[in-house]
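With one protein chain held back, the other chains of the complex are shown just where they sit.
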Amino acid sequence: MSVDLFGMSLNPWADAAIRLQLVVAFMTVVVMGLIYAERKILARFHQRVGPQKTGPRGLLQSVADAVKLVGKEDLRPAAADPWTFELAPYFVFIPIFLGFVIVPWVQGWNVRLLELGILYFVAISSISIVGWVMAGWGSDNRYAIIGALRAAAQGISYELPLVLALLSASMLAGSLQLDKIVEFQSVVPLIVWQPLGFFIFFVAALAELNRTPFDIPVGESEIVGGPFVEYSGIRWSMFFLAEYAGMLIMAFVGSSVFLGGYSWPFGEDFGLPFQMLLAAGKGGLFIFLIFWVRASVPRLRIDQLMGYSWKILLPFSFLQILINGFVLVYGLPHIILLITGVLSLGLLFWVTEGIVKRPLQPRRRRARAIAVQEAEVS
Amino acid sequence: MVEVLSQTSDQSAEFETQDLLLNVGPQHPSTHGVFRMVMTVDGEVVRDVIPYIGYLHRGAEKLCETMDFRQGIGFMDRTEYLAAFNAELSYVMAVEALADLEVPERAQWIRMILCELNRLSSHFMFLGAFGVDTGVFGTPFIYAWREREALIDLFEEVSGDRMMYAYFRPGGIAWDVPVNFVDRVREVLISATQGIDDFDSLLSENEIFLARTQGIGSISAERAIALGMSGPSLRASGVDMDIRRDEPYLKYDQVEWDVITGEHGDVFDRYYCRVMEMRESIKIINQCLEHLAPGPILPEKMPRMLRTPPGEVYLRTEAPRGEYGVYMVSRGGNRPYRCKVRSSCLSNLQALHELTVGEYMADAIVILGSIDIVLSEVDR
Partner (left out) sequence: MTTEPVEEQFTNQIGDHDDIWSIVDNALLGIGVNRETGFMDVIVSIETDEIVQASRALRDDEDANFDYLRSLTAVDNMGDGMEVVYHLYSTTKKHNVTVKVFLSNESLRLPTVTDVWPAANWLEREVAEMFGIKFSGHPDPRNLLMPEEIDDTFPLRKDHPLAEIEVLQGEGMGYSGEEL
């Protein structure tokens, strides 16, 4: 059996290897660019400038960071368990890379479009939770283990809404294969029919990535780095890269499933460059949203975070599936989806707000002290 | 591999667990200085917290006994470096009380303006650090510090120093303010008002922020009084006590403002009381600026070496963090015989144990931030 790659016929193993290599190379460069982008964008949110000295406009900052990290001493706590401590970065890192297998970048460009695309993606990405727990346990540090257990609890809790949101979208598209979902959206992106699903996916993706407001495992102002507190140099940079690679993959999966990927609008008509623009633009928008949220909101406590997933997101994602099923089985027009989606999203916000609000004003007491003296004097 | 305290918790009969002993600090990004807490944690719930202080103890009180009354001002600055004008104020007023010095009007109004501006800058520092404690990555910090920079620049123009001013003297102030002082203060107040509003809109109505701060770490009014708390931390529990109004010093009886009290005494009330207090401070400063008139800044007959007759005085003022008092005993001569600094942060920190036990571990940091301590004042 041979496969086509750039017009060459190759053994499928070699072909997969080459494609994976290309993806890895591409991804590494993009991730370094993402790190720089985050620093610059967050700086603009803070009215600062961000990196500006290393290279023109600070563009070589990520390179400088990489060089520094490579040169650092590789410290390992004396009592750390050698197997778990050393293997943990790989357990975090590799599943995310493997997730790139099914991502449709543009039409015809991908590693392997599996028929079980979404299912594969979710199954593989949940393995990295094991890596977090290994890192925490192997570090022989109380902060690390607390962070690891928090990460495990959080990761497991938010898998469900993530899967259900993706599944509800694929129900409409009729397939789990990502490029079929993208092509289904050539006229209307799925976010229009699934606003609730998109919101649930976005929130669950933030939680899976351990980004603010769900970054309590890595709570910098409390347990200072969580499971990664004992890692230094290259090992730590693997975790760091894994985080940004995870962001990248969530962005691309999210934009493929909900925003129309390379296909909407008119992607298939205008050819490859336009598709690349669309794919990059939508992925970039998704990532910008993640950065924006990071600059704006405090972090949730672990019990609030778990409560939000199990008590609010999960029921609402079931609701979304129910509505989808209803509409599909009875052949109702898709506009019902939009209306019910917006209403359910409003209901979700209302339920969340109702739990936390309390009137703001403390009491004021006028303090005009001893004005009597002046009255007496005058 | 992971050491746990071999102490079984008896909370649930059917599930045997062990408590974890966790050490927070002294090097920690959230402890606002060198401070150490040993928390005993059962899962995520704090069962016990033991604070260890004294890392920043520099013997300010002992040193003051060897310095004359002007040299001691520098030590007072350094005990509370975020609100140094208020710290200096207590000390110089105590000396004036003992030495029977008359302070000219202009000096009093200038002192008042600077102390209230210092309250603003100290509260901005609190807002920034508190925002970071709740988990936002840096945005509240930068917002707050943008305003604080404007204030600190003004302080530098007035006294020559950004943080440890050594500007007040017994009898008045060291030198007069720059000619454009009033305009500069008005400028700074405009940007500070805008800054407070910006900050308010960023955090005070954010649902996640409210979920993190409301209902957490509350203390009742009776308990707060019994523990000796003061300042906004006390007023947030509903206790109506403000030294500026109850025992007015400087010219506080000639200006009008509101004393803000909270209701629930939780973390959010402590935060919001400070935000509203900042607006009140701006009101006070505006009124002071109207009263400011040309005049002398030191008494005419100012002795070169200040000596005080024997006596003692306990002089308290309302610093941003609470009641900052100076108990000064003089046996004649040009030095204090005993100079005790009643530290607001020390008394507020005593309440940490009560506030934190029973709350979640993540809340311990938020509660510590809400008490707003500065370790140099706790340790002196």
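Note that the chains take the letters A and B in the order they are written out, and that residue 1 is the start of every chain.
The working rule: a residue touches a chain if its C-beta (ideal position, glycine included) is under 8 Å from a C-beta of that chain, and two chains touch if they have at least 3 such contacts.
These figures come from a predicted structure and were not determined experimentally.
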### Query
For the full complex, which residue in B:24, B:39 or B:53 touches the chain that was left out?
B:53
### Task
Based on the whole complex, identify which of B:136, B:151, B:208 or B:227 touches the chain you can't see.
B:227
#### Entry: Absent-chain contact - pick from B:21, B:174, B:313 or B:357
B:313
### Summary
It is residues of chain B that touch the chain not shown, namely 53-54, 57, 59, 61-63, 66, 96-98, 100-105, 108, 225-228, 239, 241, 246-249, 253, 293, 295, 299, 311-316, 323, 325, 327, 329, 337-338, 340, 342, 346-347, 349-350, 379-380
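The rule we apply is simple: only the chains that are shown with their structure count from here on.
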### Query
Quick one: chain A and chain B, Cα centre-to-centre, how many Å?
40
### Footprint of chain A on chain B - complex, ascending
1-3, 20-23, 28-30, 44, 131-139, 142, 146, 202-212, 214, 236, 238, 240, 242, 244-246, 248, 252-254, 256-263, 269, 272-273, 276, 360-363, 365
### Task
State the interface residues of chain A toward chain B in the complex, per the touch definition above.
42, 45-48, 79, 81, 137, 140-143, 145-146, 212-213, 215-216, 219-222, 224, 294-304, 352-353, 355-358, 360, 362-371, 373-374
